[in-house]
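I'd like to ask you about the structure that follows.
Omission of a single protein chain aside, the complex is shown with its protein chains in their original locations.
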Amino acid sequence: MNDLGTSMHSLCAELFPICRSITGSGVRKTLSIIKGHLPNLTLHEVPSGTRCFDWVVPREWNIHDAAIIDQDGKRIVDFKESNLHIVGYSIPVNKTLPLEELDQHLHSLPDQPQAIPYVTSYYHERWGFCLRHDQRMRLKPGNYKVHIDSELSDGFLTYAELLLPGASAKEVFISSYICHPSMANNELSGPVVTTFLARWLAALPARRYTYRIVLIPETIGSIVYLSRHHAAMRENIVAGFNVTCIGDDRAYSYLPSRHGATLADQAALHTLQHLHPEFKRYSFLDRGSDERQYCSPGIDLPVCSVMRTKYGQYPEYHTSLDNLDLVTPTGLFGGYDVLQKTIECIERNETLRTTVLCEPQMGRRGLYPTLSQKGSGSQARHTMNFLAYADGKRTALEIADIINVPLWELINTIERLKEEGILEVVA
Amino acid sequence: MNDLGTSMHSLCAELFPICRSITGSGVRKTLSIIKGHLPNLTLHEVPSGTRCFDWVVPREWNIHDAAIIDQDGKRIVDFKESNLHIVGYSIPVNKTLPLEELDQHLHSLPDQPQAIPYVTSYYHERWGFCLRHDQRMRLKPGNYKVHIDSELSDGFLTYAELLLPGASAKEVFISSYICHPSMANNELSGPVVTTFLARWLAALPARRYTYRIVLIPETIGSIVYLSRHHAAMRENIVAGFNVTCIGDDRAYSYLPSRHGATLADQAALHTLQHLHPEFKRYSFLDRGSDERQYCSPGIDLPVCSVMRTKYGQYPEYHTSLDNLDLVTPTGLFGGYDVLQKTIECIERNETLRTTVLCEPQMGRRGLYPTLSQKGSGSQARHTMNFLAYADGKRTALEIADIINVPLWELINTIERLKEEGILEVVA
Partner (left out) sequence: MNDLGTSMHSLCAELFPICRSITGSGVRKTLSIIKGHLPNLTLHEVPSGTRCFDWVVPREWNIHDAAIIDQDGKRIVDFKESNLHIVGYSIPVNKTLPLEELDQHLHSLPDQPQAIPYVTSYYHERWGFCLRHDQRMRLKPGNYKVHIDSELSDGFLTYAELLLPGASAKEVFISSYICHPSMANNELSGPVVTTFLARWLAALPARRYTYRIVLIPETIGSIVYLSRHHAAMRENIVAGFNVTCIGDDRAYSYLPSRHGATLADQAALHTLQHLHPEFKRYSFLDRGSDERQYCSPGIDLPVCSVMRTKYGQYPEYHTSLDNLDLVTPTGLFGGYDVLQKTIECIERNETLRTTVLCEPQMGRRGLYPTLSQKGSGSQARHTMNFLAYADGKRTALEIADIINVPLWELINTIERLKEEGILEVVA
């Protein structure tokens, strides 16, 4: 399956150079490339100034060029080299100013002198440049020319949505974001893994649930989307996942929904506990992405996060060091695999009931050894344990948790018991 | 009280040589000896072919003789020496065959070369012999005569039942099984301890609960019995115990009911925690006896198991080494004692209420020291603690658990408080 990992990494590489922000052409270009993988993806444009709960959609920001030019006319800090060099949403500037004044518009990380930091200012007009601290320390006194060719004007916020109908109108929700410039774990791994999950879901012969998949700018995008759909979402969504920071090769991480024991949490924990029992468990207090909106009071969606190394927990976070070396094919595949199995658990999470009183006679069905001897029957143990708890009150996932077997390893058994007529689904 | 242990061990010894199976004359002979101790025990015969839920009562099996005879005419494996030598439910055979062919019908334990294993094949026609692995390894090539004088024919499944009426129609249920040939812990300890518990219960001047006590063949017997009585049992039984492996001198063990917090579990845990706090606690996933049926979905009886060393957890299990040396008078008495105290806890488990507001004045009733000095009053502590929780909502067992005193040590206190009129039973 490393093919899948490699394909995902290639898509990351294709999207990496684009300068994204919460609005603008970078978002549109990113989504149009993803639409190449998901033809049914729909793009939506929301006008600047639209009110969404306590927020207003900001002006659209586009940037063509930016540089700090020294007295020799050299572009010493150049947007064309890294789009992290410009503070997101910087206003246009074109002037010459002394170092002391310029310095108030510079951002760098003394503790990570080789890293360009990622800085934005969406809701307050300013301009600024980000650069390596090493370079900043070497700047000589004197005048510098500052050139920012950006536009801030009424336009649109762009997001994408994919609805995959299932047998039930009840929905599973998957959300990721496309507002970060050139960084790989946070945040190309999110939309890329989401794209490949969506491809897998779209290709399934049958889906029990309807899938609602969105690619949005973080915070303002989820608020915009919720302001349009929250009533239907609260009505229909049974489980949701915020997909972020899912491409490096270090930890597995879980951040619960606010309520903490939803179907999404239950399935994610079941999967992580079996596949990666060493996973790191965070608190909802450690949140920092769109679950802040999805789980907010009155919205209350059952949304949790499954991650590789969580945002804020790795040194490269929000710097130019979060690059295509940090995110790997195996890292991406590991994250994809956990989410895919988590979704399989949700699809398979029926409430089940045995059709006979007492244990069924399994021997005559070839499901239990006919010779009873010391130590025999261990291979039939999971089957008998599953039946013992299939009381019409528990779901398959709850039973799998009790008997401590991954649900995906029980699927054949469940199908066989249904065929034998000794197990049935409770409506 | 070692008299009781000795008496139980003697009954084990009397029953030991009988060849029992799930049907046949060995069961009848065993039950008729037990009826000598329990005159009101009723024997029931259920015809072969009777349908019981998903099962059918098998043909009755009786065996008169069986042997493997070598070329010198010597009975080298002889049923008369140990009834474990024959695979339970072996069909009749009378033929001569070479070692290679015979070997496919032999069962031994490479890891326990001195032990004859216990093997059965109730629901699939076959024949076989069990022998020490040492002996099997020494068998010389050549022809052997095989002789099995058994009968498999329509007959009956036999079980016994004892009903001891109490003040209430609500029942305590005790079940043990009588289908194992010559083995002592699993399983003569079970029916023998059950017999002596029944004698004690029958002799009580008054019983709060009705007692339903059954001695049945394992699995098919409990299924047969449930198919006849499950509705009334579900209606009436407040607590039940599957009595098995209760005669050796090593561990104490507890296996919960499926629901896990029934009155039976509560009383058994209370008793074990006070008498043998080192007891081993199993999961319902470790089950292997008739609780599989009693606790199955839709049957849902509150049945747990209190054992000495659990089936499957000691090396002699299901072999000829599970003999009358393994089971001891103190071992049997220890198991009896726990079950007796557990039942006493259930009988005494009334819901109680103080009749006065605030603490009663205990000094004038002689229940508290009249001189108050540093360190005084400790002997009255349990009494005051019991009263503090006797709020008409908690049962005596719940209060005993909270104040961490064995209920049997509180009985005199409770009676005295009732006499003083400061404690009353809530209906």
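Think of it as A and B in the order they're written, each chain with its own count starting at 1.
Following the convention adopted for this analysis, a residue touches a chain if its C-beta (ideal position, glycine included) is under 8 Å from a C-beta of that chain, and two chains touch if they have at least 3 such contacts.
Predicted model only: the values in this text are computed from it and were never measured.
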With respect to the chain omitted from the figure, which of A:44, A:107 or A:208 is a touching residue? A:107
The one residue from A:129, A:317 or A:336 touching the chain left out of view is A:317
Out of A:146, A:223, A:237 or A:255, which residue would touch the omitted chain in the full complex? A:223
On chain A, residues whose C-beta touches the chain left out of the figure: 52-55, 87, 107, 109, 117-124, 126, 219, 222-223, 226-227, 230, 258, 284-285, 287, 292-293, 295-300, 317-319
Of the residues in chain B, which ones touch the absent chain? 353-354, 356-361, 363-364, 370-374, 384-385, 387-392, 402-404, 422
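Going forward, only the chains that are shown with their structure count from here on.
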Separation of the C-alpha centres, chain A versus chain B, in whole Å, is 55
